[in-house]
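With one protein chain removed, the remaining protein chains of the complex are shown where they sit.
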Amino acid sequence: MAAPSAAIRLAEQAPPSKSLMADTVRSEGDKPAMNVEPAALSPPAPPPRKWYPGMKDDRPPNKGSKRIPTGAPGCLANRTFVITGTQDSLEREDAVALIHKYGGRVTSAVSGKTSFVLRGIDPDTGNPLESSKVQKARQLKTSIIDEDQLLEMIRVSAPQPVEDKLPASPVPPFKTNLPPSVHPATHSDLSDARQQTCVHSLWAEKYRPRNLNHLVGNADHIKRLTEWLNTWPENLKSEVAGASSKSKDQTMLKAALLSGPPGVGKTSAARVVLAVSGYDAVELNASDTRSQKALKAMAEDLVGNTSIAEFASGQPKCAGGYCRMALIMDEVDGMSSGDRGGMAQLIATIKSSKMPIICICNDRNSPKVRSLANHCLDLRFRRPSPAETVVAMRRVVTDEGYGVEVDTLNRIAQACNSDIRQMLNLLQMWRPEGGERLSSSEVSKRVETAFKDVSVGPFDVADKFFKEPNTPLDKRLRHYFVDSGMTPLMVQDSYLSVSMNLPAMPAMQRELMGLERVAMASESIASADVVGKRISSEQQWALAPLHGILSCCAPGYYAQGNIGRINFPSWLGRNSTCLKRHRQLRECTSRMQAHVSGSKEEVRQAYVPALRELLLRPMRELGADGASKVIELMDAYCLSKDDFDAIMEMQLLIGPGAKADIATVPANVKATLTRKYNAAHQGIKRGVRSLKMATEHFAEDIEEDEEEDEEEDLIVPVKTKAATSSTAKSKTKISRA
Amino acid sequence: MTTPWVEKYRPKSVDDISHQGEVIESLRCAIEQKNLPHLIFYGPPGTGKTSTILAAARQLFGTEYRSRVMELNASDERGIAVVREKIKSFAQVAVSASSGPHAPPPYKLIVLDEADSMTTDAQSALRRTMETYSKVTRFCIICNYISRIIPPISSRCAKFRFKSIPHEAMVQRLQHIAQQEGVSSSTEVLRELTHQSEGDMRRAIQMLQSLHRLYGDELTPSTVLDISGAVPKARVINILEVCRKGDFNRMQSIVDELLADGYPVAQLLVQLLDALTSPEMGFTSSQMAAVSCHLALVDKQLIDGADDYLQLMNLTASCMRELRAH
Partner (left out) sequence: MLWVDKHRPKSLDGLDYHKPLSQQLKRMVSAGDLAHTLLYGPSGAGKKTRIMAMLREIHGPSVERLRVEQRTFKRANGTDIELTIVSSNHHLEFNPSDAGIRDREVVQEIIKEVASSGPVLIGSSNQGKSDFKVIVLNEVERMSKPAQHALRRTMEKYTASCRLILCCTNPSQVIAPIRSRCVCLRIAAPTHEEICAVLSAVARKEGLNLPPQLGLKIAQSSERNLRRALLTLEACKVQQYPFTEQQHVQLPDWQLFIGGVVDDLVSEQTPRQLLKIRSKLYELLSNCIPPDLIMRTIVRQLLSKMPMPVRMELLHHAAIYEHRMQAGSKPIFHIEAFLARFMSCYKKFSVANHGK
């Protein structure tokens, strides 16, 4: 990018014209424009990777400081460039991409065909670099240019068709290369032009990174991703050749999983890296159906395809014959109930895939994604530091033609928590009229309003109900709406721990009043629960304010006072235990159903206490010898070992320090029971059990002793089949003894 | 296999329907002129609504009954989708007009039984259909509560209210059935039956058949009480007496026993009201009023699924307070 003064001069004095452009080129380039390679039109080849590692640390000293001009398409066609050294503002990839964009070629070594050598500076000295390439170029009389010259070449470019195929496209008058600074003469036109472009595109899309250097942050991940992609074809080949199992190297994985918070550039990274590595990407996101069937069809379609672009160019890009397609599965954590079996199929697809698959998700820890992660190169994207984002933002802002101080940008970056997309959105929204500077004070004001509601979580507001019971109701309701699911639970969780503000009165009276208030608060919470059920079961969202008042405001008012730290609501955890136990009980009951007449409540209330005693007593009295007796009883009721554990777990412990009955049985006896049970039920349920055993704490020493259990008679396997029926869904017959 | 007597003794023609005077009169007219309007039959259960329309349809369509009549009730899917598709497609099809004195009239009949369980959405989907195809299709809507039918529909129909069948008429009918089936039963038994069934003919016949199945021919009024699930009268009165005395512990054990014996609490409430308001008990009007309020509240809460024990205990405790205070 040229210095502003030069740019202004150019814009004023030398409106780009074909002839002038041609002159400029000819005067600067020694090689005639005729020296063309036909391949110039094909999509860019991957950049020379071997340069990368060495170059990485040499950041351009003025990175992002210059505006990249827009030139006519194909203005660098037929030119071959060699880049050497660190450029002033462009990173190597930037420069390569720029040259590619306008049809030029980049090679790694200087030869007779080289048109230009782009000479950078020596990062150590800051002087123009004297490398071997520069010397070679001098020998060959290849012209040596620097970054500014390259940019200028692009800037002054007129459509310069090198072949008939590429027609000259008219250059829009203002869009191309006007300088960013304000100029009185062009001021109004400028804003008009900008208006046009702004109206039509969201900046977040407009400035979506197009090359590696546009990507902000997570450089190491991007590097790994690129390396992975580059080794992909070889890996596939070696796998086909049967050498796949040689190492569990990460690069052997056939898919990559990018995870991280929204707006850090996962999708962009995937797209850019694929594009740079020369892949055509097919993208599936939450808006596509991703059920098992759909995915399967999709995968079958894709594997073995070549992309249209490749087909049109008439030459396969990769010699090996495998296709240069890649699949981006966006938002995989959003694969929901509607996408049944989608995740399993995705994993299956990955296993058999002949193309790279990049999966993207926000929540790396969701259970669905966890299973997927085992099959993927796991890249966890972090939020880029505000400083990193600021550089990128500054480029955008200058590009759009208004000024913002770095401090201000820093502020925005912090407020957005480095969510690049959001920063772009904000910058677009706040773009001042007519290209003025975006003042720092204005931004801070706006940041405040924009993030007032967003940056508070339920933990920040729950205590306010108790501490500030006299704020206006609408304000308290706003606290409720911060998280209308969570806040009521927190209020419920903590209203009993409030040290209440009560008027001065005798201690007894105070206590009474306190209790009365607690009663009122909890009654209000109970009523809120009824309203809440209406809301969720009948979608009566209009009741939400009522719910808010009953569940948060009223209890906060009654139980007003001081409160310590707000805890995570225990209801959530308790409820999930409750659901789990109910499920266990249901399974247990359904196994016993052939023999037991009661409902599941009766099983819990009558059978479980009795069974617990009867199951444990033999082991307590006879030790390990009692195990077979226990198993007999379990088999009589078709109970599995899991049911056994569930029955033991379902015990209410009375009094402080009470121990569960199961604790009275020595550990070695329990181990014997597990072993004997497994030995007796081996053939039938190994498949089912092996999974479950992994989590079971009884699983200690099953392997060490394989002794057969003679006490079990032949009828056992038949019976226990029914016990597994819930998982195996098998039909079995039991005769009632 | 025995057919249920309810089906066996279903009236075969409109004239057989007992004690629904005006309804039958106007229906008979309509049948003679072969001009049936849209109909709504409403009234308490067991008063002959379904029987009437089925009999009328048989008389109207005779042999073509099957092709001309569509009967839909709560067990059939009657959501809005069905109204839009199944009912509409049936309603749309025109029927061939045939001439002759005994030819069926040129329209079809759709009977929507138990229509109060249809959703409002489904009902409103129906209203257009009723109008558009009224030339070829007539509707008969049967429900217990006319208030559950949306006004646009009820305004399109001729409304017929079915009254509870008077006890005498029921006794007669039951006697007839008993004779036919060879059940020897005294008038007292039949009276008790009619009393317990509260004017619901179907229930009375059903109970008679159940009695016959369970007890053979040895029917006595007490067996009727047994089968109807009613609480023995002495126990009901005992509750009120204990309330009057204010003996809480006795009360508690009475409630426990009642529940352990499995008496339905809703049934008990009805009987409590009967006993409360009967002159023999000698409660003042204000006492009756106060306790009735509690009864109503408890009944409602029971319908909502509240716990029997707690509700009954609360009821008796309140009764105790009310009956002792005055």
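Should a chain be cited, it is by its letter among A and B, assigned in written order, with residues numbered from 1 in that chain.
To be clear about the criterion, contacts are C-beta pairs under 8 Å (C-beta built on N, C-alpha and C of every residue); 3 or more make two chains touch, one makes a residue touch a chain.
This structure is a prediction, so every number in the text was calculated from the model and none was measured.
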Query - Of A:V406, A:M429 or A:L515, the residue in touch with the unshown chain - result: A:L515
Query raised in the report: Which one touches the absent chain: A:Y102, A:Y607 or A:F644?
Result: A:Y607
Query raised in the report: Out of A:W430, A:F459, A:F481 or A:W571, which touches the unshown chain?
Result: A:W571
Requested in this report: Pick out which of B:C29, B:A94, B:L214 or B:A296 touches the chain that's been left out of the picture.
Outcome: B:L214
Query raised in the report: For chain B, which residues reach the chain that was dropped from this view?
Result: 1-4, 7, 45-46, 73-76, 113-114, 117, 200, 202-203, 206, 209-210, 213-216, 226-229, 248, 252, 259-267, 298, 301-311, 313-314, 317-318, 321
Query raised in the report: Hey, which chain A residues sit against the chain that's not shown?
Result: 337, 340, 492, 496-498, 508, 511-512, 514-516, 518-519, 521-523, 525-530, 532-533, 536, 570-571, 574-575, 577-578, 581-582, 585-586, 590-591, 593-602, 604-607, 609-611, 613-614, 617, 633, 636-638, 650-655, 722, 725-726, 729, 731-737
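The rule we apply is simple: only the chains that are shown with their structure count from here on.
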**Report entry** Where chain A and chain B are represented by their mean Cα positions, the distance between them in whole Å
**Finding:** 61
